[in-house]
Every structure is written in C-alpha cells, then in structure tokens.
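Report on one structure; see the data block that follows.
Excluded from the complex is one protein chain; the other protein chains are retained at their positions.
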Amino acid sequence: MKTVTVRYVNKKPKLNNPILIEGLPGIGNVGKLAVEHLIESINAKKFAEIYSKDFPPQVFINPDGTIKLVNNEFYYFKAKKKNQKNLILLTGDYQGLSSQGQYELVESILDVIEDLGVKQMYTLGGYGLGYEIKHPKVLFATTDKHLVKNLKKYGAIFKKNEPGGGIIGASGLLLGLGKLRGFEGACFMGETPGYLVDPKSAKAVLKILTKITNITVDLSRLEEKAKEIEYISQQLSEMEGMTKDKPDELGYIG
Amino acid sequence: MKTVTVRYVNKKPKLNNPILIEGLPGIGNVGKLAVEHLIESINAKKFAEIYSKDFPPQVFINPDGTIKLVNNEFYYFKAKKKNQKNLILLTGDYQGLSSQGQYELVESILDVIEDLGVKQMYTLGGYGLGYEIKHPKVLFATTDKHLVKNLKKYGAIFKKNEPGGGIIGASGLLLGLGKLRGFEGACFMGETPGYLVDPKSAKAVLKILTKITNITVDLSRLEEKAKEIEYISQQLSEMEGMTKDKPDELGYIG
Amino acid sequence: MKTVTVRYVNKKPKLNNPILIEGLPGIGNVGKLAVEHLIESINAKKFAEIYSKDFPPQVFINPDGTIKLVNNEFYYFKAKKKNQKNLILLTGDYQGLSSQGQYELVESILDVIEDLGVKQMYTLGGYGLGYEIKHPKVLFATTDKHLVKNLKKYGAIFKKNEPGGGIIGASGLLLGLGKLRGFEGACFMGETPGYLVDPKSAKAVLKILTKITNITVDLSRLEEKAKEIEYISQQLSEMEGMTKDKPDELGYIG
Partner (left out) sequence: MKTVTVRYVNKKPKLNNPILIEGLPGIGNVGKLAVEHLIESINAKKFAEIYSKDFPPQVFINPDGTIKLVNNEFYYFKAKKKNQKNLILLTGDYQGLSSQGQYELVESILDVIEDLGVKQMYTLGGYGLGYEIKHPKVLFATTDKHLVKNLKKYGAIFKKNEPGGGIIGASGLLLGLGKLRGFEGACFMGETPGYLVDPKSAKAVLKILTKITNITVDLSRLEEKAKEIEYISQQLSEMEGMTKDKPDELGYIG
C-alpha cells in the first residue's frame, strides 16, 4: 500500500523553469513561517494537497466549524516581472512521523515537482542554537559546489562543520534525494533559540530568498509577530527568574 | 500485505440511504459506550467484522470460556417508522495502534460503507476536559459548512477553536478521509473529565443522535452506569483527599 | 516485501490427523519450556524453520563457535501407539516484535499446519500472577464451546473472566486467527509468578497435555530445573529482605 497520496485541487500550473521553495514544520517553525508568509504576501495559489498515512490520524477544526485533514500543500506563483522567478511553494501541517514516512513523502514531492519542470529548489529551516540571539544569521548548504560561492553573495553564510549533525527532516532529504535525481538546490537555515516559533529567524531567511527570486515581500507582519514572541519569551524568562530567586528554602531538597 | 481484513458474517444489508454511526474506544470511551448502548437498545444486527494487523495480537475470553479475536464490528438497523433513519453502526475493541494502521482501518471502513450506499456519517467521541463536569455539553465539527447551522438545532454546540488539537483518531479520520471521497458528516464530542469511562457523556451524545435519527432509545441503563461511575469517582477523590490530608510529615522531602 | 520466510530443512511429514503444540517465549517462558522439554523427551524431528524480519536482527553463538540466526522451528512426532496423537511442535527464540509482525508470523504458521492437515491445536503459555504459588493450576480457553467440558476432564480449570486481559501474543493469536480458518483448539496457561523462567508451571501444563495426547513424558528434569529456580528465587527474596531490614537510615530520604 502506498503511504502517500497527491491530490490535485486545481490544474497543474504551467510555468517556465519554476523553483521549489519548501518550508515545513521544524525547529522554531522557521521554514513553515517563512513559506506561509511568502504564500500570503504574493498571493500564491494552491493547486495540490499531499496526504500521508505517516501523518498523525488527525483533523483540525476550521474557524467555521468544518474539519480539515492534516496534509501538506502545494502553491504556485507566476512571475509578474521579467527578472522574477516562477515559484512552486510547499508547506504543511506535519512532516512524516517515521523515517520511512519521511523518505516516501519526499520522494512524492520530488515526483510532483519533476513533473512540473522544477530543476532547482530552496528548502528553509531553523538552526537550533539553544540560546537567544539578537541578529539571527542564515546558514546554508547546497547540493553542488558551484552554488556555494553564488549564495554567499546573498548574505547567507557558511560555517565549516555546522550544523554538526547535518540537516534532519524534509529540508535535508529534499536536497539529498533530489541530488540523486539531478535537482540542484540549497537549504537555508535561520539561527534560532529553538524554544518557540521564531518569526525573526523566518524574516532573516525570507530576506535572502527575496533577493534570490527578485520577489519583494512586505516583512512588517513577521516583525510584529517577532515582537509578540519576544514579549512572551521575556515573560517566560522572568517567570523562570522568579523561581530561581528563592531557591534557598528548597535548595537542600534537590 | 494488507493490514485490514473485512469478514462478512451475514449478508450485506440492503438499506435505503443508510447513515453510519461510529463509536470506537477513545477518551472516556464516550463513543463506544454510546454506540454499544444504541446497538443493544435497537437490537441492531451484526453483519461484518474487521480484523487488522495493527490491532494488538490479543484474544479476549468470553464468559463461556471461548476466545474472541479483537476486532471492530458492523451492525445494521432497518428503520421501523417512516421518519426514522436506516443505520449502519460501527464499534469495536480497538482503534489502529499506529498512524498508518489508523489510516488503513478507516479507508477499509469507508470501502465497506461506500459499498452499502452510505452517504452520511456521525462519528462519536469524547472531548477531554481534565476536570469534573455536571452537565456535559456536546461539541461538534462537520465536513461541510451547511451542516453547521443544521446541527445546532439539535442542541450540539460549536465553540470556536475547540478542540484546539482537532480530532485525533478514527472519529476525525472518518470525516477527513470521508470528505475526500464525498461523504458528509459530523463528529459529536461529549465533554468528559476523561479519567474514567463516562456513561453520562455518552448519554448526552446519544440524546442528540436520537433526535437526528428519530430513533427512541431508553437511556435509563446508561444513567445507572453513570451513577456507578460517579460513586467510584467520589471514592477515588476521597482517597486522594485522605492522602492530601497528611502531607506535613512528608512535605519537606518532595 | 514478505516479512516471514518458511524454510523446510527436511521433507514435510505425512501424518494422520496431526495436532499442533505451540510454545514460544512468554511469561515465565512456560510454553517454550514445556514444548522444548516435550521435543527432547519424545525425540521429535525438526523439519522446518521460520525466519521473520520482525525478529531481532540477531544471531546466537552455538557452543561450537558457529552462529545461528534467531528463528522459530517446527518439529514432528509420529505416534508410536494406537491411542497416541501425531504431533507438530512449534517453539523458537522469539515472537514477532511488533503487532503486525505477530499477525504475519501466526498467519505463516497457520499456512504451514493447514498444509500438513492439522485441524486441532494446543497452545501453551503462562498466566502471570505476580506472586509466588506452590501448586500452579492450569487455566484454559478454547476456540469452541464443546471443547470446554471436554478439557475440564483433564484437570485444566476455567475461571470466569480470567485472564482479564485475554491472551496476548502467539498463543492467543493462533487460536483467534485459526478459528477464522476453521481450526479448533485451546490455550493452556500455567499459573506463574512471572518473574523468572518457571519449569514448575511448565510441568503442570505438560501433565495435562500428556493426558490429552497419551504421550508419556519423563518430567524429572523439569522438576530438577524447578528446584534450581526455586533456590535462585529464595536467594533473591532473601537479598531483598536484607535490603528491607535496614530502611531506617535511608527511609527519610525517599
């Protein structure tokens, strides 16, 4: 039995040399936030849904009381200007739960984009630091050496041996399995504490992406969200601080 | 290898426009209690069993010493009056253990009911509150917007953004995967503390269901069971109270 | 891909109306001990091996330095006297690790014995009590009601609603899936504390089995093993006792 089903809800877009932009849930939800913001900003149009038996057996409830089976969704954007790129965008509720589910999901995504003529992809994610950071940098890794120099121009940086554990999940697998099929691409990883969803890191990633694609995106809403999260984060660390202020009475217990 | 096997133990019922009522084990066992009570009350007839390799490898022992392989079971009820609905009822010992098992079980259930001409379904479950409640309300979610207004008439309520985590398990998946196949339906979730089996919540759900189907059901046995559980629940919280009465000697340890 | 492979290491036995006796690892290893002892006593001959991808990826090392891939093994015994039964015996290193693996293993076992003309089976296991017991009784459950009365004659007992959780694993599944294919049979469960391997319980189970099959088995070696285990068990509880003797110094810590 196949674990993944692709369902076209609109006819397949016919685009010249489209690029895939992927952002699924992950550390700090950086990739998902970035791609969702991009989809909204450029008013990209949904054309397909992916369902997997390796997603949780779950429906979400829409504000109008109807249900929505968890999935991944494909959108497209047709370039408005000559120097802009045509885009296929992928985001979703979940990544595959198991290792096998991840591989099968990514193979299905590659089937879809291969069929649409995609040759290049940018996958977006977070790079979990475990501590707060004022100005998140964006690390990257590529399928091919000649892309490395090229991408440094856009402000993404490359730190030798980072991330040490490589890239885990769909963002890495799309490049890894894609490379075997002849796709080119890169993964952009925004630095993030990793505790909470991180719109600031998503903004940093999007900034680079918009330079590459020549697509202007209003980032003000991400900035607002970033301020909200910053506020929540401060509240949380203050609460933690308060707990830490009176350890003496309890300290001898453990 | 297929994980699910459907076994007909009687010939397929031929019913005009039957509705599926599903209640499998879950939070407070609300759905299962409700459907089991309904089956008994209306004397519905078993016609099929579902076995899955994703159920536990387990047999139960019947009171007469014979064994019963864990399964799900289909029953049917032929309407006795003109305004009543014909019913297909589904209950069982388990839901699928894994995510994939859940999806495959639900696809098999949909195969069966599609074949029987079912177009509409009501799935029953519990909505875990984590605290005691005197008068459990019944929340709902639907496959289609036009059903929302319709179902409010019967006393089910709709709270925006609840349940926040959506619906997990067969009750949600039947609607989610069913919707993709063109089924219509709703999930009714009885509020329940969620600690113990909850006949009171099951009764609340059944009350709404009987209005929709025009089938009268004697709910007195559920009320009796509800009183028993209430008694057990009180005993438990008294025991807990007693433990909490003498914390002083131990308090400084942890 | 199939998870289970059956490998014949000798030609298939041709036996009149053979009975399957199964004893795989489980609580107290009661079933495995019983069948292994039976195989040795009656000098049963191995004719097939079962390998499963759901067994651990493990080889054992034989005393002579060669390896043995973990498996299940089939043996047969040809009746020597008129009133004796012909036997197919199954034991092994493991049961399937996952639920699905268990179902597929048992379906393969049923395929093998169906092909050999088996119609009846006795599966052996332990019934974990969680406390020591002097004279373990043997509980049973059957596929068919008419067997219940019959088996009580041999000294096996039937306690209503026990085991409460039914029978989990191959012993239950062979009856459950077997019944759907028309096999008849019973599971004999020797009472056992369940902490250690339990030759005493295995002996109790074998006693009943030898009456049913009219096959005499020397149980003295099981008795010896039982004494060894009893000794180990006493040592362990003494050690525990010693620890419990001086709780005062430590008691206030937790």
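General observations
Just so it is clear, A, B and C label the chains in written order, and each chain counts residues from 1 on its own.
The definition used in the following text is that contacts are C-beta pairs under 8 Å (C-beta built on N, C-alpha and C of every residue); 3 or more make two chains touch, one makes a residue touch a chain.
Small disclaimer: the values here were computed from a predicted structure and weren't measured.
When the full complex is examined, the chain removed from view is found to touch A, C. Only one residue in the set A:L177, A:L196 or A:I229 touches the chain that does not appear here, and it is A:L177.
Touch with the chain that is not drawn comes from one residue among A:L38, A:L69, A:V118 or A:I167, which is A:I167.
Not every partner is drawn; the one left out touches chain C at residues 1, 3, 7, 51, 53-61, 63-70, 97, 101, 253-254. Listed by residue number, the positions of chain A touching the unshown chain are 2-3, 96, 99-100, 102-104, 106, 140-145, 148, 158, 160-163, 165-170, 172-173, 175-177, 179-180, 187, 252-254.
Note that in this section only the chains that are shown with their structure count from here on.
Here chain A and chain B face each other with different sets of residues for the most part; under half of the interface numbers are shared between them.
Taking each chain's centre as the mean of its C-alpha atoms, chain A lies 37 Å from chain B.
In chain C, there is no position where the chain touches two or more neighbouring chains simultaneously.
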